[in-house]
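Quick notes on the structure that follows.
With one protein chain withheld, the remaining protein chains of the complex are depicted in position.
Right after this comes chain A.
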Amino acid sequence: MSFTTAHIWTIIIGLGLGSYLLRLSFLGIIGNRDLPEWVLRHLRYTAVAVMPGMITPLILFPQATEGTLDPVRMGAAIATIAISFLTRNATLTIFGGAAVLFALHFIMH
C-alpha cells in the first residue's frame, strides 16, 4: 500500500462521513411527515429486498473457495434455513447454523 497518512485519513473520514449521511438521509429528512401509501408499501419490503441479494453470492460463490460452490457452506446454509423454519427462533438458528457449519468443516477436512 502506497498511501500517505493524509490519504489514509481522508479515506477513513470520507467513508465515515458519507456512510453517516446515507444512514441519516431519509430518517433525518422525512422526520414526522407522513409518507404516501405507495411509498410505504415499497418500504415494507426493503429488508427482504436487500438482504437475500447480499448473501446469495456469499453462499453460491464463497471467496474462500475461489468462488466455487462449497459443500460445507452450502450445507450450512440449507441447514440454517431449515432450522429457522422449524424453530422460528433467531438465536437457535444462528447457533444451530454455526454448529452445522463447523461440524461439516471438520468432517470434510
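Methods note: a contact is a pair of C-beta atoms (placed from the backbone, for glycine too) under 8 Å apart; a residue touches a chain by one contact, two chains touch by 3 or more; residues count from 1.
Just so we're on the same page, contacts and distances are computed from a predicted model.
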Absent chain [UniProt protein name; select from "Putative branched-subunit amino acid permease", "Carbohydrate ABC transporter membrane protein 1, CUT1 family", "Molybdopterin-dependent oxidoreductase" or "RNA polymerase sigma factor"]: "Putative branched-subunit amino acid permease"
Residues belonging to chain A that touch the chain removed from view: 1-3, 7-20, 22-28, 30-33, 35, 38, 40-60, 62-64, 72-73, 76-77, 80-81, 84-85, 88, 90-91, 93-95, 97-98, 101-102, 105, 109
